[in-house]
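Removed from the display is one protein chain of the complex; every other protein chain stays in position.
So, chain A:
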Amino acid sequence: MLPRALTTTRRAYASHPPKARLNISTDYSSTPLLHHSAKSALANKELSAEARNGTTQRINLFQAINSALAHALRSDQRVLLFGEDVAFGGVFRCSMNLANEFGDDRVFNTPLSEQGIVGFAIGAAMEGMRPVAEIQFADYVYPAFDQIVNEAAKCRYRAGSNGDAQSSGGLVIRMPSGGVGHGALYHSQSPESLFTHIPGMRVVIPRSPTQAKGLLLAAIASNDPVIFMEPKILYRAAVEHVPAEAYTLPLSTAEILKEGKDVTIISYGTPLYTCQSALEAAERDLKCSVELIDLRTVYPWDRQTVMSSVRKTGRCIVVHESMVNAGVGAEVAATIQEGCFLRLEAPVQRVAGWSTHPGLAYEKFNIPDVARVYDAVKTVLEY
């Protein structure tokens, strides 16, 4: 029999303060950001006609990734999938059954070396393959930083007129990223802004299973190398109807998830759910109308969609999980003040992780929550 103290201990990271009204967990089963019916999933105007006329499967985000990878491997002989522990299905199950279906030559384990994985992938891409390399956690991508910054991003540029044959186009580097409540320093990071400083790479972060499938297939088809960061908390949490057919969604194109008149909220990945909860509360309490934009690709990003929204609303908040300093929000805010200065009714707000590391016990105070986004809406309205 366990001591009573142990049996009654609740997992602190699954709870919220008893009187909380804003900071309550996302209800993924009802959020309007996910497709809860086949009809809603197939109404997506970005889908190809085949996908729209097909059926849907109700799957989570790792299954959507798996479905995209399976389609890519099936339809294009040049596609390879490899990384640490990929062959047995991957530690997040994204590559389940793929080694069995497509063989050890195309889906395989590598030695434990991120610089080796990415260097190998770049070379395979330069010789005509379309390699999908998995870094087991975004927190471990840094040994590969040189290969990404100095090689993948620059291959085409330095090869010049040889660029079509010597670029790293077709390369996709996938990595799970972001907080899950208990990942601490080395299983929580979202290093996307580091890669947005590097022209030559496309940096993509999907918010949902549907987005993950379409954006991943677009990334594999792209002739530019892509960093594809998968919010790992959504692997199992986000479940929705996803078109069963293969389809691509456009890279470097933002999506307006909800139209509004008074405030624009710009985000990507997991915090979009936080933003959705916050805007619902703000619209109810503050009688305002909020527009929500998913950047989807954080570099090169869709500046025009964002700026035309801010020109309409005059107020803007950028929300992301990773640190505020030199984050994606800094670039978005600077672009907005350059492009929309006369239309701004309030300073651009950034709601982001603080300038510290993701310490284990402090995640709830570090990652943007509903209250902080709500408060930012209030701030820009009252300015």
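Keep in mind that, in the parts below, a residue touches a chain if its C-beta (ideal position, glycine included) is under 8 Å from a C-beta of that chain, and two chains touch if they have at least 3 such contacts; residues count from 1.
The criterion applied here is as follows: contacts and distances are computed from a predicted model.
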Name per UniProt, for the chain absent here [options: "C9orf72-SMCR8 complex subunit", "2-oxoisovalerate dehydrogenase subunit alpha", "GTP-binding protein" or "CMP/dCMP-type deaminase domain-containing protein"]: "2-oxoisovalerate dehydrogenase subunit alpha"
Residue among A:F137, A:F195 or A:Y374 touching the omitted chain: A:F137
Listed residues A:S15, A:S75 or A:S355, member touching the removed chain: A:S75
Contact residue for the chain not shown (choose from A:H16, A:H36, A:R236 or A:K378): A:R236
For chain A, the residues touching the chain missing from this view: 74-78, 80, 84, 87-89, 91-93, 96-97, 99-100, 104-106, 108, 110-111, 113, 115-129, 131, 136-137, 140, 143, 146-147, 150-151, 154-167, 169, 180, 182-183, 187, 199-200, 202, 222-224, 232, 236, 252, 300, 303-304
